[in-house]
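Presented below is the structure to which this report refers.
Omission of a single protein chain aside, the complex is shown with its protein chains in their original locations.
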Amino acid sequence: MIFFWAFVVGGLICVIGQIMFDVFKLTPAHTLSTLVVVGAILDGLGLYEPLIDFAGAGASVPITSFGNSLVHGAMQEAEKHGLIGVLTGIFEVTSAGISSAIVFGMIGALIFKPKG
Amino acid sequence: MFSKIKIVKTYLLILIAIGLCTGCNGNHDQTSNKDLNNSQVSKPISQSVSNQVTENIILEDEISKVMAVNTDKDILVAIKVKQFDRFRLKKIENKIKSDMEKQYPDYSILVSADQKMYFELVKLDEKLQKNTMSMKNLQKDTKKIKSLMKEQS
Amino acid sequence: MLVGKRTWIFENKPVIISTGTVGGPFEAEGEIADDFDLLHADLWLAQDSYEKAHKILFEEACQKALEKAEIQKEQVQFLLAGDLINQITPTSFASRTIGAPYFGLFGACSTSMEGLALGAYIVNSNGAKYILTGASSHNTAVEKQFRYPTEYGGQKPPTSQWTVTGAGAALLSNSGEGPCVTSATIGRVIDMGMTDPFNMGGAMAPAAVDTIEAHLKERNVDPSYYDLIVTGDLGKIGRDVSLDLFKKHGTPITEEQFQDCGLIIYRDGQPVLSGASGAGCSATVVYGHLLNRMKKGDFKKMLVVATGALLSPLTFQQNETIPCIAHAVSIEYGEGE
Partner (left out) sequence: MSNNKKKQLTPVQQEYQELQKKRETKRPVVRNCIKAFLVGGFICLIGQLIQTFYIYYFDFTDQTVGNPTVGTLIFIVMLLTGFGVYDRIAQFGGAGSAVPVTGFGNAVISAAIEHRTEGFVLGVGGNLFKLAGSVILFGVFSAFVIVLIKTILIQWGGM
């Protein structure tokens, strides 16, 4: 069941992205930046976590969840340390995506050449 | 230039493969082998409390499956929530937990809809049914599950 | 001799005595693969960067042209060439190898005809005996600069075009056998306020139409004078729009007569969307395929209109529009000799 909903919700988030590409003629960078901000706002309103509970990877794999976990990390730290935690906590939860992209980027550059 | 790159390439691939294998397998093996050694168990551990809990919780509308295990101090409950009620997952967990705390004030209670919790409790339950588990091991396992569930990402 | 405001008539008839064209693996699968002098199976050309491969492409095109005419590179008086890369380094670096006095040109994808027009002018006025001119582009080197990294997954819309990997060079002389360059019209920069960098054909069409109409008017000939009017890289959209504009302006150019290099080079079914583009597109198709057909006698007079979009990634990001240009050169063969 969770697999079905992961597919549907994940697919629908991508459709929103495609509409931003094709109808509003945004570049990929603009589209993805917007989606991240939307994810952050949704989590600020407490709406994104329930979506992850509902759709699993369907909500946690799209880039919107990046905004969500940034807010999450900052929020956790802010609860512990007050305002200063807002700054220190931002990368608390999201480090995996960024660090693995950096590491695999470096490895990729070592082994691969662009195919064209 | 090219051959050098190729050598680096193979080394890296091997390193990655080794890293992936060892990093992940280590934990796994430890947990599953432990119980086999201590299989000389005397009397079955009473699961009447958890059976009762299971019967009660399954009556809730939002719940599709329940799995519960208890020791003399703890009750661990894994629930599966119906798909469209999963939006309220946290609330449902909390509600069931507070209901149970009233009902069983002597126990420390852990309620979770986490998949991991469910898988683990199913394994524990099987062992309990086969009667291959001592109280000590059960306590050890519940302790492990509890600490696992406390971890945040 | 200048006629009108911007058309040169070359009464001494400079001759294209030989040409050289080089293509990449994607062109080898295309419609006119047989017309290339040299085709590479490897996009890297055994170099360690695409920019170096780009340089080799142009070097080889020049060498082929010289070989075929049996001319030594020391005999070449001037080299007029360019490409799309920042500061046209591939062409300049190739010129370092060739060693001839060198004018670096930038007219985006119109560079091929910009070079041919200037070269013909210099030869016509006895400024030189041998002039080498050409243009080149390399798909991935250009993509890297103008778009995204080649392995980046960005969806290209159906209006976008495929940059040609190829180089074309032509050797011009005041005497010899071959097609003659008879006239040239230099384009103005035309900006219709288009902003979509994935729709170059639509942006460049007005520049092509402007140059073609000015050429016909100033040379005082009817479109039917030419057997073929061929644009550089308008693609499907740009060609359709140009035909619309001709119809609207009442210029009697027929659909059969009006072709586009960007639609000639590849086969149907190659994933090129709206067609081919790039400085190498008009250079390879004209200096290879079209001149070969001309020599076979398929047609006698053609007007080549290479079109260029004068944008950079920077101007696009700063929300500037896309100014465009087109240069027309008429090539004739087999008459008056």
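Should a chain be cited, it is by its letter among A, B and C, assigned in written order, with residues numbered from 1 in that chain.
Simple rule for what comes next: a contact is a pair of C-beta atoms (placed from the backbone, for glycine too) under 8 Å apart; a residue touches a chain by one contact, two chains touch by 3 or more.
Predicted model, so just to flag it, every value in this text is computed and none were measured.
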> Which of these touches the unseen chain: C:G166, C:G202 or C:G262?
Replying inline: C:G202
> Touching the left-out chain: which of B:V53, B:V69, B:I96 or B:M117?
Replying inline: B:M117
> So that we can see where the missing chain sits, which residues of subunit C does it touch?
Replying inline: 48-51, 144, 148-159, 191-195, 199, 202, 205-206, 236-237, 240-241, 244-245, 248, 271, 274
>> Take the complete complex as the reference. Which residues in subunit B touch the chain that isn't displayed?
In response: 24, 27-28, 31, 113-117, 119, 148-149, 151-153
> Which subunit A residues would touch the chain omitted from the figure, given the whole complex?
Replying inline: 2-3, 6-23, 28-37, 39-41, 43-44, 55-58, 60-67, 69-71, 73-75, 78, 82-83, 86-87, 89-91, 93-98, 100-102, 104-109, 111-116
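Note that only the chains that are shown with their structure count from here on.
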>> For this structure, which two chains share the highest number of contact pairs?
In response: A-B
>> Going by C-alpha centres, which chain would you call the most central?
In response: A
> How many angstrom lie between the CA centroids of subunit A and subunit C, rounded to a whole number?
Replying inline: 45
> Once you find the CA centre of subunit B and the CA centre of subunit C, what distance in Å lies between them?
Replying inline: 69
> On subunit B, where are the residues touching two or more other chains?
Replying inline: none
> Which residues of subunit A are in contact with two or more other chains?
Replying inline: none
> For subunit A, which residues are in contact with subunit C within the complex?
Replying inline: 21-22, 25, 28, 113-116
> Okay, in this complex, where on subunit C does subunit A touch?
Replying inline: 43-44, 50, 139-140, 149-151, 154-155, 157, 196
> What part of subunit B is in contact with subunit A in the complex they form?
Replying inline: 5, 8-9, 12-13, 16, 83-84, 86-90, 113, 152-153
